[in-house]
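For this depiction, one protein chain was excluded, whereas all remaining protein chains were kept in their positions.
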Amino acid sequence: MNRTVLLVGLIIAAVLVAVLFAGLGKNPAEIRSPLIGKTAPTFALREVGTSRTVDVTQFRGKPMVVNFWATWCGPCWEEHPVLVANARMLQPQVQFLGVVFQDKEDKILGFLNQRGSSYPTVVDDAGKTAIAYGVGGVPETFFIDANGVIQAKYSGPMSPDVLRENLQKVMKQ
Amino acid sequence: MIAPLGRILILASLFAAAAGALIGFYAGRTRSAEGLRWARRFAYAYAASIIAATLVMVYALLAHDFSVSYVAQVGSTQIPTWVTVVSLWSSLEGSILFWGMVLGIYIAAATYFTRERHEEYQPDAIGVWLGTAAFFSFLIAGPANPFHTVANPPLDGPGPNALLQNHVLMAIHPPFLYLGYVGMTIPFGFACAALIKGRLGHNVLKPIRESLMLPWIFQSVAIMLGGWWAYEVLGWGGYWAWDPVENASLLPWLTATAALHSIMVVERRGILKGWTVTLIQATFLLVILGTFMTRSGVFNSVHSFTQSAIGPTILGFLAASLLFTVALLAFRIDKLEPEGRIEGAASREAMFLINNLLFVLLTFTVLIGTVFPLIVEAVKGKQMSVGRPYFDSMSIPLGALLLFILGVGPALPWGRATAAQVKKALLPPILGAVVFLIAGYLFGARTPWTLITLAFGGYAAQVTLGQMFVPMLQRMRNGDSFAGAFVEGQLRRGRRRFGSYIVHAAMIVVIIAIAISSSMRTQTELHFVKGQTQQAGGYDVTFQGVEQRSEPHRLSTIGVFTVAKDGKEITRLEPRMNQYQTMREPIGSPDVHTTALRDVYISLSNVDTLNQTASITVFVAPLVVWIWLAVIAMALGALFAMIPARRAVIVTTSEASGKDSLPNRTAPETA
Partner (left out) sequence: MIAVLLLLLQLRVPDAAQFVGPPKGAPLAGEALEKRTNEVGRLLRCPVCQGMAVSDSPAEMAVNMKGQVRELLARGYTEEQILQYFEKSYGEFVLLRPKSPVLWMLPVAAFLLGGIVVFLKLKKLERAPPTANRQPFDSAQGRPPTEDPYLSRVRDLVSGGKQ
C-alpha cells in the first residue's frame, strides 16, 4: 500500500468535502456589511419634491431606520406599507428615513402620493451615499442606534417580524 | 400518461444500472464470461431506458404537455421550436436527464466497441460506468425529477430563461459540454479496471486513449463556445472571466490534456503509469466537482442554476467517489511498475514529466482560487473574492511555460541524446521565435508578457511545423513524389502524428490570439445624440438613431450605428436592449463586426428613444476570431488523429527499428 498516496489523497478529499459542505445552505449572494458596529456615514440630502435639506445628524440621540429603495424595485413595493405603518407607530422615539437613488423625481413623488408616506424621503442622485453605506441592491435597511452607530443591516424586503427583531438591537439603550 | 411513463423508464434505468454494476464487479472477480455477458446486457438496457425517457421528455416539450412538471416549468407555446428543444437542458431537472442520456449513449458505445479483445477489463469498467449511471438515475428518479405529474396543468408556461433565448450558441454550447463532461466517465472506468487488475496493458491503453480523446475534443469546443457566447451575448467585451462555473469546465480539461500526453509515454516507454492513471481519476472527480459547483448554489456565478436540494446529494457522491478513488490508488498504484527508464533530462520523456507538472500546477491554482473564498468563510467567517486579477496573474506565466514546453518538448528526441543532438534540436527554432517577435512588434504588441508569448509561440511553431511533416519528408528522401509522400505519409499512415501536430499548431494560434487580443484591446465609452460622430479605437462611429422592433416574446430597442474608417463605411452595428415579457430588467445585446484582423464591438449601456440619445462602449480587439477558428481546427485535427489506422501489420523483431519517424508499431495495434 502506498502510504503517501493514501495520506495526500485523504487530506485533499477531506478538506475539499468539508469546505464544500460548509458552503451549502449559505447564500453566496448575501454580503455581510463591514459597517456594523461603526459610525454611520453622515449625509445631508434634498427631500424629494422640495428644496429642503434633511441632515441625518439632526436625528442624533434617536435610533434611526434608514431604508434605501427605488420605485422600480418589486420588493420595495412589498415592504413600503410595513415601513409606513411602523414609522407612524414608533414616532417620535424612532426616526425613519427613506433614501432613493437611481430613480426619477416624478416617479418617486407619484409612488409616495399613491401609497402614503409617514417619514421623510431624500434623493441620493449619484448614489454616493449608497456607496458609502455599501449598498449592493435595493431594498436595504440600516438600523442605527441613538449614538449614530450602525447596529444592523438587512437586505431584502422588510417584514414586521424582521423589523421588530432589528429594532430591538437599536432600542436597547 | 406521459409523466408516469417517464417515471417508469427512469426507474427501469436505475434498476438496470444498479444491477448491471453489481454484476459487472462480480464478473470481474470471478472472471465469469456469462457474468460479463449479463453485465453488457444491463449496460445496453440502461442506455435504452434512459434514452427512451429523454425522448419521452422531448416529445412532451414539443407537444406542450403541461401536465409534466418540467414542461410546466420551462415550456411555452410562445417560443420558437428550436428554443423548445433547447429548453430540455435549460433548467436543472432537464439537464440531469440530458446528462443521463449522454451517459447512456457513451456506455452503450463503449461496451459495444470494446466487446472483443478487452474482456479482461470490461467487467470492472462496466461496473464503474453503471455505478455512476445509477447515481444519476437516482437523482432523476428522486431529487431532480422532471416527470412529476402536475395536478392542474396550466394552459401555458413561462418558457426558459430569457438570457438563454438570446443567441443560437445557447443551443449548441450545453450539448458539447455534456458530451465532454459525461464522456470522461468512460476512461475513468477503464482506469479503475486497470488499477483493480494491477495491470496497464496495451489492451486497456488503447481504449483509455480513445475514450479520453473524444470527450476531450467535445470539451475543448464546449469551452470555446462558452467563451464565444459570453463574448457575443454578455456585452463586456471579454470571453473569459474566471467565473467559478467557467473554471469548473476548464479543470477537467486541463487534467485530461495532461493525461492524453502522459499516456503517450506509457505506450512508448512503459513509465509514468501512476501519473497517467491518477490524472484520469482526477479528470472524472473534477467533472463531478464541476457539476456540484454548477448546481449546488454554493458558488456565486453567472451560470448557477438556482439553489436546490440536489447539492448535498451530489456532494455525497463526490465524497464517495473521492474515497473510492483514493483507496483504489493507494492500494493498487504500486502494482503499475515502470517498465522503462529515462535517459536524461534532455529527453522527450522528461519533457512529458515536466508537462504533467505544469498542467497539474495550473489545475491546482485554478482550483484553489475558486475554492479559497469558501475556505476563508468556513474558517474565519469572512467573505472575500478571488477574481480575474488573481487568475490572470497566475495563469499567464504558467501558460507561457506550457507554450515553451510545447516547443521544446517535441524538439527533443526520445531516449538518450548527445549534446550535439540536443543543440541541433533546440537551436534552429530560435529563428521562429525572432520572426514572431518582430512580426508581433510591428503589429503593435508591446506588453512584456505578450512579447514573451510571441517568442515562445514562434519557437513552438517552427518545431511543430518541422515535426509535423517528418513522415512526408522521409518518404520524399526515399524517392517518393511530393503528392505521394504527402498522401501516404501524412494522410494514410501518419494520421495520429499529423493530427496531433495540427492540434499543437492550433493551440499556439489560440494562445497568441488570446495574448494579443487582450493586451491590445481598446475600450472607449461614448455618449451620442442622433447624427453625432465620434472616434473610438481608430474608427469613426456615427449614431443614426433609435429603432424599436417588436417580436412575440420580446421588445427590442436598437441603437443604430455606422462604423467608418478613413472615410469609407465599413459596417452598420445594431446593439440592442431586449425587454422580454417574462423579465423585469431588459437584457443588453451587443453587436460585433468581425474580420480576420480585428473585431469592432459595440455594447449599449443606455438608450433614450424620446430624446434619441445613446450611451455605448466601443471595444476594438485584434485577432479575436482566430481563437474560435483555431479551436475548431484543433478539434478537427484531433478527430483526424483518431481515424483508425489500418489493421495490424505484424513485424518480426528484426525489422523493429525503435526509431521515432514512422508510426508503424511493432506491437500489434488493433484497428
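Chains here go by letter, A and B, matching the order in which they are written, and residues are numbered from 1 within each.
The definition used in the following text is that contacts are C-beta pairs under 8 Å (C-beta built on N, C-alpha and C of every residue); 3 or more make two chains touch, one makes a residue touch a chain.
In this text, all values refer to a predicted model and were calculated from it rather than measured experimentally.
Enquirer: Given the contact definition stated above, which residue among B:Phe364, B:Phe443 or B:Phe482 touches the chain not shown here?
Expert: Missing-chain contact among the listed residues: B:Phe364.
Enquirer: Per the definition of touch given earlier, which of B:Ala72, B:Met293, B:Ile342 or B:Leu374 contacts the omitted chain?
Expert: Spelled out, the listed residue whose C-beta touches the missing chain is B:Ile342.
Enquirer: Just one of B:Arg117, B:Arg446 or B:Arg572 touches the chain that is missing; which is it?
Expert: Final answer for the missing-chain contact: B:Arg117.
Enquirer: Tell me which residue among B:Arg199, B:Arg496, B:Lys530 or B:His593 touches the hidden chain in the full complex.
Expert: Selected residue, touching the omitted chain: B:Arg199.
Enquirer: In terms of residues, what is the contact footprint of the unshown chain on chain B?
Expert: Output for chain B: 31, 117, 119-120, 197, 199-203, 205, 235-238, 241, 243-244, 268-271, 300-302, 304, 337-345, 349-350, 353-354, 356-357, 360-361, 364-365, 368-369, 372, 376, 382-390, 394, 523-525, 588, 603, 605, 650, 652-653, 656, 658, 665-668.
Enquirer: Across the whole complex, list the residues on chain A that are touched by the chain not included here.
Expert: Residues of chain A in contact with the hidden chain: 29, 31-35, 41-46, 51, 53, 55, 101-102, 124, 126-137.
Operating definition for what follows: only the chains that are shown with their structure count from here on.
Enquirer: On a C-alpha centroid basis, what's the spacing between chain A and chain B, in Å?
Expert: 42
Enquirer: Going by the contact rule at the top, pick out the chain B residues touching chain A in the complex.
Expert: 289, 292, 296-300, 307, 311-312, 315, 318-319, 322-323, 325-327, 329-331, 333-334, 371, 374-375, 377-378, 383, 584
Enquirer: Sort out for me which residues of chain A touch chain B in the complex.
Expert: Within the complex, chain A touches chain B at residues 1-3, 5-6, 9-10, 12-13, 15-24, 26-29, 31-32, 72, 74.
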